[in-house]
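Note that this is a trimmed complex: some chains were dropped, and none of the rest were shifted.
Going in written order, the chains are labelled A and B, and every chain counts its residues from 1.
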Amino acid sequence: MSLPIAYLTRKESFSACHRLHSKDLSDEENQLIYGKCNHINGHGHNYTVEVTIRGAVDRKTGMVMNITELKDHMDHAIMKPLDHKNLDVDVDFFKIRPSTTENVAVFIWQNLTRRMHRPELLYEVKIYETDKNSVIYRGRTFDNGNSNRVHSSVSSDSD
Amino acid sequence: MSLPIAYLTRKESFSACHRLHSKDLSDEENQLIYGKCNHINGHGHNYTVEVTIRGAVDRKTGMVMNITELKDHMDHAIMKPLDHKNLDVDVDFFKIRPSTTENVAVFIWQNLTRRMHRPELLYEVKIYETDKNSVIYRGRTFDNGNSNRVHSSVSSDSD
């Protein structure tokens, strides 16, 4: 039987504070690279995050995944650890790497796949740090000149 | 001659009501799966739909497709059958399957390709049921473990 393949996206927002500062860089380099985002007392954002699932539409329910289940995953993998938190102090992941939007996206991807029963359905994590700056992560990595996807998707075609 | 390949998107909104209820499930299962969306008297949404065409930019007109033509297709394939309607009562397609956003996207895809002179230009249908929930359908299906595109696109690369 032939089933449509669809992408389901859920959006949530969380408020957090942070300071961009890399332990692998000198204070001067940090200031030069991060500018005002390196301000010693920190600053913050209302982050908007969009999580996209990709999969076949179930014939009976007409759903790729129950949105209730997706919200539950996002609640545990995103809202609980990040909302109304200080990213650098409250989240272990950012104790050894700067809390750039790129790294926040990778953190959320890892947290989500760890919880999901079928992590191969996760297609994309998109984060808006502000209305003007956003980052997408799709679970791919760059290894010795090649790119790989962390989890194999439901089928081999690309989108 | 070399022509740029571009994606053209047009956004429209329509207001409709529905009730999520699958005839292939018991009343208890329907209530469990759809929750408040299964409320017997129905509810409704302002759906936002974005239709994307993908093709070569015409050298003379500078267009992938005349936006007037795209609006006309959307008027007939989306607005006339769905705007200010009860999806479950007024649209045959939803008499045999639940009117989930996934299925609304598939319905719109089928309606659009049926009308378009060059259906292979249709790239994506995206629907926002609310500001927080959206679905994308790109005409691909999952058959016996493989995914296929209903219409072959203008060229073989993926995006």
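Note that in this section a residue touches a chain if its C-beta (ideal position, glycine included) is under 8 Å from a C-beta of that chain, and two chains touch if they have at least 3 such contacts.
Just so you know, these numbers come straight off a predicted model, no measurement behind them.
Engineer: Copy number for the full complex, please, knowing 2 are shown in place.
Structural biologist: Oligomeric count for the entire complex in this file: 6 copies.
As a working rule, only the chains that are shown with their structure count from here on.
Engineer: Chain A to chain B: how many Å between their CA centres?
Structural biologist: Measuring from centre to centre gives 27 Å for this pair.
Engineer: Which of the residues in chain B come into contact with chain A in the complex?
Structural biologist: 20, 22, 24-25, 33, 35, 97-103, 105-106, 131-138, 140-143, 145-147, 149, 158-159
Engineer: Spell out the residues on chain A that touch chain B in their complex, using ranges where they run on.
Structural biologist: Residues 1-12, 52, 56-57, 59-64, 66-68, 154-159 of chain A touch chain B in their complex.
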